[in-house]
Structures are given as structure tokens and as C-alpha cells.
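Every protein chain except one is present and positioned as in the full complex.
Chain lettering (A and B) follows the sequence in which the chains are written, and residue indices restart at 1 in each chain.
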Amino acid sequence: MSGTLTNRVFGWTSFTAFGLLLLTACDGRPWNNPYPLKDDGSNILYSEFSERPKHLDPVRSYVSNEYEILAQIYEPVVQYHYLKRPYQLATLTATDIPQPRYLDSNQQPLPPDVDVSQIAYSVYDIEIKPGIRYQPHPAFARDEQGRFRYHQLSDEQLSNIYTLADFAHTGSRELVAADYVYQIKRLAHPRLHSPIFGVMTDYIVGLQDYADTLQKTHAQRKVDTPDRTPYIDLHKLDLAGVKEVDKYRYQITIKGKYPQFVYWLAMPFFAPMPAEAERFYLQPGLVEKNITLDWFPVGTGPYMLTENNPNLKMVLQRNPNFHGELYPQEGDPGDREAGLLRDAGKPLPFIDKVVYNLEKELIPYWNKFLQGYYDISSISSDSFDQAIQFTGEGEATLTDSMREKGINLLTAVQTSVWFYGFNMQDKLVGGDSERARKLRQAIAIAIDIEEFISIFANGRGIPAQGPIPPGIFGHTEGEQGINPYVYNWVDGRPQRKSIADAKRLLAEAGYANGRDEKTGKPLLLYFDTAMPGPDAKAFLNWLRKQFQKINVQLVIRNTDFNRFQEKVRKGTAQIFRWGWNADYPDPENFLFLLYGPNKKVLNNGENGANYDSPVFNRLFEQMKTMENGPQRKVIIDQMLEVLRRDSPWVFSHFPKGFSLYHSWYANVKPNLMANNTLKYKRIEPGLREQKRHEWNQPVLLPLLVIVVVLLLMILPGVLTYIRKEHHSNNRSAV
Amino acid sequence: MTMGTIQFAFLWTDILIFILVAAIAVFVIYTIKHKHLRDPWKRVFQRRLGMAAFLVLMAYVCVGLLDSVHYKKGDNPEIISLFDDLVGGLRTREEKSYSAPFATHLFAKEMMERADGSRVRGYPRLQYGGAHLQDPHKDKWADITQRVLQAVLLALIAWLLFSALMILWLARRKQQTWRSMLSSVWHGKESLPWKVVLVTLGLLILFMALLLQLSTHYHVLGTDKVGQDVLYQSLKSIRTGLVIGTLTTLFMLPFAIALGIMAGYFRGWVDDVIQYLYTTLNSIPGVLLIAAAVLMLQVYMSNHPDQFGDVISRADARLLFLCLILGVTSWTGLCRLLRGEAMKISQVEYIQAANAFGVGHLRVISRHILPNVMHIVLIAVVLDFSGLVLAEAVLSYVGVGVDPTTNSWGNMINSARLEMAREPMVWWSLIAAFSFMFMLVLAANLFSDAVRDAFDPRLQRQQ
Partner (left out) sequence: MMAYIIRRVLYAIPILIGVNLITFVLFFFVNTPDDMARMHLGEKRVTQEAVEKWKEERGYDRPMIYNNEADGIKTLTDTIFFDKSVKLFAFDFGQSDDGRNIAHDISQRMWPSLAIALPTLLVGLLVNITLAMLLAFFRATYIDITGVVLGVVLMSISSLFYIIGGQFLMSKLWHLMPISGYDTGIDAFKFLILPVIIGVIGGIGSGTRWYRTIFLEEINKDYVRTSRAKGLSELKVLFKHVLKNAMIPILTGVVVVIPLLFIGSLVTEAFFAIPGLGSYTIDAINHQDFSIVRAMVFLGSVLYIIGLIMTDISYTLVDPRIRLE
């Protein structure tokens, strides 16, 4: 009896486990398929996000993972051409690329080639295409009388609303120039804290005054209606520098000449925003249910966000009202051969739906990609060897096992730069003295960036010779482009100077053998960081080793991110590591990081090293307003020379993005400036389905073995017991 | 080799560890002198598993103690420990990056420059691992086998020597011939399981001999991302594990004992206040409390950089603080147990009588209550130890564990878990950390079982 009992218990648990497993798999689909059955074979792209986007309001968003979603929904007037390099602008909703007219201080027109000093204002006249319509959205829904259905929600109406999809009616309307004006006004809104408000006050005429007015109105409204977020109709308050001309035209006036301004127009900050949306979302009941403009965007783009559960997944779906756009007809040389023009002239977008799943841990993400459940993956340094190998020339290619799976590799040098900054206000490493300069130069030689790239980035990066990455005007390849204070040009490639050179510089600086000649004390330097995560320890050990090479002791001051930022802001950090990602493809966007008036300390700018060289500052001001050309190049080269000599940064590297994609994913070309590239992509669901089946056959044998082993362990005991019981029964019978 | 001047450096945890060791020594001497205290301990060591676990624990403790003597040597400003000095090359033999256990080449291919100046991609030879071999592909396994055999021989000799000495010592103490002693040890007739001692020690000696023979010429457990020997890291992590397991208890005990007994003995408002205190603390999720406290420490450190001059003392302060805060979160359980027990004991007639005769509270507590709850304290201490060692790993994962520069199993696991996604997989760091941790925790668990069985009066009755 006991035998049957134990078997029953064991059998029951293992049977249910198996039974349930089989139940899910009875249709022959892979057991580990994480997606619902009904989505098999659909035209859906699967991607991931590791951290929920904080803001999806285009006036606040300034982070790439937010742009990845936003850019598919909101449409600024211009965009970057998908295929052409160097990066150039193309129209999106505008009829033409905006060109500035120049005015003098008396508002009188000036000829286009006039000297910069005379230009007081630049005016951009922008015209948008007619007939563009917003995505279906409850904010636009009107009842039979033409009143907005959902702008005065009652408690009763609200009680059945949990997400945006619960509204029965939706509406739409045509995109007008006023929507663009409205959005620019929102940059100044005190409730919204736009990150570029500070920068834009320097350019857009009247923005600061506008913000002050808004601030007052906002404060007043808060007193008037204390229990709800105040709504201000921005249409009623005029902003001096931005005017609606007519239904399809508007005008922006900026101070002086700022050729890079047109690049800002391609960013979501300058996308259109319908006033209805803001009014709709500010209703108190909706805010409580987390239905806000910051979470559910309203746009005219090819996709709309239909599900936003930041705890689980976000879903983009094709916008049925999309105005239609065609795949570019022409590209760079080689694009046709690469199959990138196969869809030329076809209507966008190709993919019906995009599902972004929350994926916090790297290992599950990578494995799901390999199993075919994600269509594209960037690769971390640790899963690298599996995927990539280098050819004799140092060219990255895929390993055979990857190629067998039909996986493709995409590489692109990113428009960002990593560097080690010295705090130039520090007594030891900072300042303009020859002593400190030599110390900095010595350190720049000692930190072996090549080794860093090979160990920590697995070769995914290029040692930086200056702050300007390849692909941006001002970057020079070859011997002319090297940093002569750190590298020699040997055999046709840059070679890091020797440690002996670094030691010599250190000795000249008065720290022979790592000791201060005057005091005899060992030289202690501090590295400030807020590195969390698994790689931190290895990296910090490595960095200490770099300094030890020239007998300098490096003390790591690891703290949390806030504290670290505060240190940099207050100028109490000594050496730190930082990176910058370009806003737009112009050298000004990198060199301004070292412009004196942008100092972090006091001015709270982006110049974390607090570098302030009069020569550099003067050249920067000159370079800033110039058009790209030989003259600008000459000035940039002069600036680079100043930087390399002063060495306020140790230029680390320009990261290279490596990403992998499966054979069923097409029209992929890296474009680091454009974020709205989803509409160009195409997938083949049939092929994907087939591969998933092929790659994910369940392996059952080990489980069976485990069960059998467990049973075998119990069996002898059970047998003994039965014998004993039998025996005692017999005895009692006797 | 000149030693140069040696300047001792005392870290806070070092000092506390040695205070703890001294306290344990006093406790041991006191116990040996009193029969009623000695007997339960005897029962602990009579159990074979208890004895074996104790010896393994002692091996860990030895490494931990050696690693707790810190000094600066000569002009070198770096603080090292006696353990670092003893293992010598294990610390300094760093490769460039990953290499597998017993590898002679790096784990990943790299661009290499040939003698003729051409560049190829291949696996470079390690700087130290198997560097003595002419042709690693051919000679490696022969060399390893030879070293293993040497090690076994060495271990055997050492073990035989030790066994003989032990038998002779036992024989002399019991005034028997060594022959009869040998036979009674062999047949387990002695009160203590000496055979287990011999076998366990034999294994430990063998293990050490193998490491001695192999680790000088190979990376027995491979190297990590920046080329550090994984065996070295695992061994260094022992100290961290032990510190967390023991010092936490050290911090927690005074609170738990004082408050628990006070609550149970005095009752009334004292009991109310103490109960309020521990219920409040207990109801805060532990991880949040630890996270907040660790962040707080970081703020303090960055505001007072001069007090934490070098990396090692910063890391030490954080370790100490972690113990402290773990202590704060874990004293409540013991406190509650003691409160209940003290309440029960104070109802006993002779204590009521003592109270009636006006004997001081302090005296009653120290004479009558404390000795009667000590077994609970002891059981709680040994039980907590393994839990704390395991907790360190989880905390490091959450990001509020020990300092990232400290060697600890948690840090090793945390940095190694990403390596599981590599192909071919880098498994050795993870396995090494888990195995070393596993052995310690297993030994601690087995030992605590033995302690509980020996001390718990309830279990005593059952046997």
C-alpha cells in the first residue's frame, strides 16, 4: 500500500508538471515561445527595453531609449535622410528644409552672405504640407453637436476607464502650423521642466519673458484651482519669437546667427502638439490612472502607442491615419548592392506592430535573441565571443555558428565620445601650470585605451585622438589626425608612446618615480566614479593598474550617482570618466563641452572639466557660427591642438555599436542621428516562424533521467518497508 | 630577498576579529574548566559530521585569520596581509584577461604580432600559467600528472607523520601502547571520532598539497576578466564571508541579549517599549533598511574623504558597516526568543524567592537568567552564520553589498553571472565562488546541527 501511495504522490506531482507542459505544447509550437499563440506568423517586430522610459512627452524627453519610441509617433518638420551620408536633413512634414533670413538690429533684412557681427536675428519661415492627420485619439472625439466628448469627464465615465483603449470613441483632425507653435511655447512651461529650455532662451527671441509670464499665470491658477493641475491655454499667450502665419505656415525668430538651429528642428522638442491633447490629459481623474501625455503620446507619425505598461511591455501599432511617405529612392553608393533600395518608392511603414518587452537581465535577453524571439540585439561585451570574430585585418565578422543561423552583423562608430576628465580647478591635476600639464600628459599616455577597448569593450571602439568622432565634420583620419602628445605615427598607424615617455614627463613635472620631489610623499590621485554593476570592480582594478605603471597611486572614490554628479558640479572631483552623445552632427556639439563659459562650476554648463582657456574660447566663438568648409576646418584644427596640449581630457574612445539581426529582418542601415527609422524596416514572419521551430525543440531526456533517479533512490526503502510490513503481518497472523 | 621594515596596519575589522578570537579563547578555557559546560560540547564533537564540519570550518578560519594580519612592507605603500605574503605569486601573477583552469593560453583570440611583423589572430600564450612548458599541447597533462603525484606523495608523508604523532600523543595521555590505541581509534572505540579527524585532516592536507604543487605553475581555477587568479580571489573572499558571518553576530548579541532579557524579566512598560522597538524594526523590509543605510554610509564617506585615505580602509569601513546594519536588522528574532524564555524563567519559584528577598535585579539576571538562556544564544549564533554568508551574495546582487573592490563571493558571482552568456562559457569564476561558499555554508550548517542537537534540551529529551 505504501508503495502505491508514494508513487501516487510522486506520480501526481510529476504528472501534472508534465501534463501542463504538454498541454501548452500540444500544437507542436516551441514550448519556450514567450508570445501568445495568436501572434504566430504576424507582421510583428519584437524588441526590448531594459528600463521604462521616464518621459514620453516630447518637450521633456531627452534620452535615447525614449526617442526610440517617441520618434515613431511625433513628427518634427524635418528628419535625417535614412540612407545618405554624411548626415543630411530631409523634409518630413515641411515642404522645404527651413532656411534662415537674416535681420539687423532694426529688423531690416540683410543679404545671406553678410558678416556675422551684423546679424541680430535669424528668421526661419516654415511651411508644412496640408492634409496630414493625427492618429485616432479620444482627445479629438466629438459628439453629434460637435463638442468634445471626453474633455469634461464625469466620475461615471471615468469609472470604466483603465487605459486609453477603454474610450469608446476616437477622433482625429488635420495637423496645422499652430500645433508646432504650441509645442515651442510648451518649452517654457514651468510644469514641464523642459531640459532644453535653458539653452533655447539663449536663442529663441522672447522665450525667457514668456516663461516668466507663464510662471505667474501658473502660480495664480494653482491658487484658483488647488485640487487639479492647472491648464493654461498657450494659444492665448503670445510668444514674441514664434508666430503662426497662417494655417500651414509659422515663423521662428532666433537671436544672432546659429546655423545648427535647424538640427534642433529635427528633434522631438519641436514636434507638433495639439492643444486638445493637453486639455484632455490634464483632467484630474485621468492623472490618477496614470493616463497622461507623458505616457500616451498623440502624434501624426507612422505608429501610435496603443499599450504602455512600463512594467511589462509597450506596443506600437500602425497609425491608420498616417499621411503616407515613400521609401527613399536614392541612397549612398553601395546601398543598392546591399539590398537597401529594394523597397525604393514603396509606401511606409512595412511593419504592422512593434512589441517592446521589458527585459532587465542581459542573459535572458541574449538567449531569447538566439532562440529567435527577438529580431535584433545589440551585443554586450560578454556575449561577444560567441558572435564575433576578427579577420586578419582586424575587421569584425560573425562566427560560423552565427552565420549558420543566418544572423547578420551591423557595426557603426557612434557619434559619441568617452573621456577621462581632469577637474581643471583641482590644485594637483588642474590649472594652467606646466607642471600640471605634464602630469596630465603623462597620465594620458599611461592609460592604455587600446587595452581598455580590447578587454572591456571587446574591440568595439576606436581610440579617440580628440573630442570629435568620425563622421562629424572636423574629424581627421590618418597621421594628420593623431594626438601627437600621446601617439607616434609608426608603420602607418598610431602607436601609443611608451611608459618611459610618460615617466619622463612625470619626472619633468616634479614627480620622479611617483613621488613629489619637494615633500618626498608618494603622489596620490583620486578617481571619482559612480559605477555600479558587475564590471565595476574589474574596470577599477584595471584603471589602478594603469596608474601604477607610472608609479602613481590611484584612489577610487566610488559613490552613488547623485553624489558623483554633485562632486562634478561643485568641482570637488579630481579625475572622472564621462561620455557625451551628440544632439546633432556638428563639431560645435562636441567642442562646446570644453568652452569656458559652459563650466560646470558656477555656470552649471556641460563643461565638467571646468576647462577655461582664453585661446580655445576665442576660437570656439569664431567656429560656432561658421558654415562647414576649409576655413572652419583650420580653426577646428587649431582648437584641437590647444586641447591636446593642455590635455584637460584624456580622450578615451568613440564606441562602436555592434548589433546583430536575424535573416528575416531587412532594410537595416545604421543611422545614428535619425531615431524614426522603424518605418523603413521590414520583417518576414514566415521565415521567422520556421527558424523558431527549428531552433527550439524541447529536450526531455534529462528530465526523465532526473525522475527515474529519484524513484530509484526511494525504491529500495519502499521494498524494505513492504517486506517488513509483510513480515510483521505474518507474525501477527501467527 | 630582504624583508625591509614592516609596519603593521590595523583595520577596524582586524581589531574586532582579534577581539572576537580572544573572547572565544577565554570562553573555551572557561568551558574546559567547568564540567556542565564541557559536556554538551563533548557531545558536539562526538558526532562524526560535527567533528568533520568543525575541522573544515577551522581550515576556513585559519585562512581568514592569516588574511586579517595587515601590514605595509618597506617602501611599498600598499597594505597587504600575511596571507598575501604567504601565497606570494598567486596574487601577483596576473594575466591579461580570461583563461580557463589549467590553461596555457588566453581564453579569447587576440591580434598577435608575429616575429616577422605580420599580424594574426590567435590565442596568445599566458604570461605565467604553464609558462615553464616548452610545448604546452604535448607536455601539459604529463606535467600536471607528475605534479599531482608529487602532491599526493607529499600529502601522504605529511599525513602519516601527523597520524603517528597523534596516536602517540593519545597513547601517552591514556597510558596505553600505541598499538592498542591505534586499534581503538581505528574501530571507533574512543569517545571522540579520531578516525574522522584523521580522514578529514588527510583530505585537507591533500587539498593543500595539490594547491601548493599546481598553483605555482598554473591558474588552477583560471583567471577572471582582468587576469586575476580566481583561486586567489576565492581564498581572499573567505575573510569577507567569515567577517560578515561573525561580526554581525557580535554586533547583534548585546542588543538582543540585553533587550530580550530585560523585556522578559521586567515586563510592564519596559516590555512594551522593547516590543514596540523590535516590532517596528522588524516590520521594515530588511533589504530596504540595508540599502538606505549603505547609501547613507557612502554619503558620509564622500563627505569625509580624508578619514578614508586608501581603498582598503574604505572597503573595510563599508564591510564593517554592513555587518553593523545586518546586525540591526537581525537582532529582533533572537530578542523575541530570549524575551519568551526569560519570561518563563522569571516565573520559576527560586527567582520569585530571590526577588522577594531583595536580591538585586542585575544579580538575578546575571546569576540565574543569563546562564539559562545561553544555549538559545549559542544555537542562534551558529544558525545565523550560514544565513549571513548567503545573504552577502544576494545583497551584492542588489547592489548594496560589500564594496566593489572587496574580494567576496557575492562580488564574484555578481560579476561572473554575465559571463554565463559567453560562448564558450566562462564558468570557472561562478563555480569557484559557489563551491567555496557552498563548502563553508555546508560545514557551518552541519556544525550548527551538531551544536543544536547537543544543546537543545528539547531534543535531549527525545534521544
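The criterion applied here is as follows: a contact is a pair of C-beta atoms (placed from the backbone, for glycine too) under 8 Å apart; a residue touches a chain by one contact, two chains touch by 3 or more.
Fair warning: this is a prediction, and the values are worked out from it, not measured in the lab.
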Out of A:93, A:251 or A:357, which residue would touch the omitted chain in the full complex? A:357
Contacting the left-out chain: of B:279, B:307, B:347 or B:366, that is B:279
Among B:205, B:256, B:441 or B:454, which one touches the chain that has been omitted from the display? B:441
Checked against the full complex, the residue among A:117, A:159 or A:697 that touches the missing chain is A:697
Touching the hidden chain in the full complex, which residues of chain A are there? Just list them. 1-2, 5-6, 9, 13, 17, 20-21, 24, 30-34, 36, 52, 54-55, 62-63, 190-191, 193, 195-199, 287-290, 292, 294-295, 309, 311-312, 357-361, 363-364, 367-368, 371, 373, 560-563, 565-566, 604, 606, 696-700, 702-703, 713-714, 717, 720-721, 725, 732
With the missing chain put back, which residues of chain B would touch it? List them for me. 49, 276, 279-285, 287-289, 291-293, 295-296, 298-299, 386, 390, 393-394, 397-400, 409, 413, 417, 420, 430, 434, 437-438, 441-442, 444-446, 449, 462
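By our rule, only the chains that are shown with their structure count from here on.
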If you average the Cα atoms of chain A and of chain B to get two centres, how far apart are those centres in Å? 44
Going by the contact rule set out above, which residues of chain A touch chain B in the complex? 362-363, 366-367, 380, 382-386, 389-392, 394, 401, 451, 454-455, 522, 524, 526, 531-538, 540-542, 544-545, 553, 555-560, 563, 567
Touch list for chain B against partner chain A, complex: 77, 96-97, 108-111, 119-121, 224-226, 228, 295, 298-299, 301-302, 305, 309-311, 399, 403-405, 411, 414-424
